[in-house]
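Following: one structure in structure tokens, then a few remarks.
Only one protein chain is missing; all other protein chains are in place.
As written, the chains take the letters A, B and C, and residue 1 is the first residue of each chain.
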Amino acid sequence: MADSVGTPPTIRIRLFARYAELLGAEYLDMPAAGLSTTNDVLARIRALPGGAGVGESTLVAINLKQAAPGSPIRPGDEVALLPPLAGG
Amino acid sequence: MADSVGTPPTIRIRLFARYAELLGAEYLDMPAAGLSTTNDVLARIRALPGGAGVGESTLVAINLKQAAPGSPIRPGDEVALLPPLAGG
Amino acid sequence: MAFLTRDPVHLDALIARITGPDRGGVVTFLGLVRDHHEGRSVDGLEYSAYEPMAEAVCAELIAETESRWPVRAALSHRVGPLGIGEAAVAIAVAAPHRDEAFAACRHLIEELKRRVPIWKQESYSDGTRCWVDPTAGSTKPSDEERAGARPW
Partner (left out) sequence: MAFLTRDPVHLDALIARITGPDRGGVVTFLGLVRDHHEGRSVDGLEYSAYEPMAEAVCAELIAETESRWPVRAALSHRVGPLGIGEAAVAIAVAAPHRDEAFAACRHLIEELKRRVPIWKQESYSDGTRCWVDPTAGSTKPSDEERAGARPW
């Protein structure tokens, strides 16, 4: 398929609330290379300008499901970084 | 006072729900003589036709306040015999 | 403010009486008329009360609840005939925090059942009626009640 050559596989990283403000974006599409767990995603985000505010209490969801720290991710996944929840 | 001669002191006994049906009355005015505690009132009521149904679980109130078993009563008091409560 | 009412109870109105800018947690309890009781089919029921005492005890319950927890509380109890599904009792508690609102609301319904002089007569689909006795193992209509009909 042309796609497999033309567009390298990506991970969509969703950002919310304070994290969206810190990074200045509601989502980022990143090359999947080197991103094999949620910890890799967190490390890459924290290296960006504003990313230092993505703290230890960040929850991570993969494809709308909360995931344990260090869960594996695959190309095409949507990984959401959730600041401390404040509903209710 | 004429009253003290003409009308001997009474106790008003209020009856509710099942007890009003059993005794056929919502209240009875009884001569206070011989009625010095709530137990005396219960005994007198239980001796009336239908009064046998006024059971051990009867609660007693004196002048709108729930009273411990055997509480003293005085002429002029309103004594209420409360079947098991069923509000709520 | 009367606690007993012959009219339908409105939860929103009850809540409106107790909320305030400092009270962010509201817990309510509604007791609705069920369509059966101990296996018998209920058509409707009628509540009666020793009204002046019931009013006094309800006021006492609200006062003691508001002194034990930092809450505002309100309650309303129906008297007279009710149909299936209608609210017999409504309680609302507002508090700065939800712990207190839950605890105080629970306390109010338990104490109301224990202390407020109100009685309930159920009418069954077979035409009999029965005064409900929560202290009894089960509710059986007495002979008088089967026969019908000393009017209340």
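Here, contacts are C-beta pairs under 8 Å (C-beta built on N, C-alpha and C of every residue); 3 or more make two chains touch, one makes a residue touch a chain.
Since the structure is predicted, the reported quantities are computational estimates derived from the model, not experimental observations.
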List the displayed chains that the omitted chain touches in the full complex. A, C
Option from C:28, C:48, C:65 or C:121 whose C-beta touches the chain left out: C:28
Residues of chain C in contact with the chain not shown: 11-12, 15, 19, 21-36, 84-85, 94, 96, 98, 101-102, 105-106, 109
List the chain A residues touching the unshown chain? 14, 16-18, 20-22, 24, 53, 57, 59, 61, 64-66, 80, 82-88
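Keep in mind that, in the parts below, only the chains that are shown with their structure count from here on.
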The distance between the C-alpha centres of chain A and chain C, rounded to whole Å, is 52
The distance between the C-alpha centres of chain B and chain C, rounded to whole Å, is 25
Among the residues of chain B, which ones contact at least 2 other chains? none
Within chain C, the set of residues that touch 2 or more other chains is none
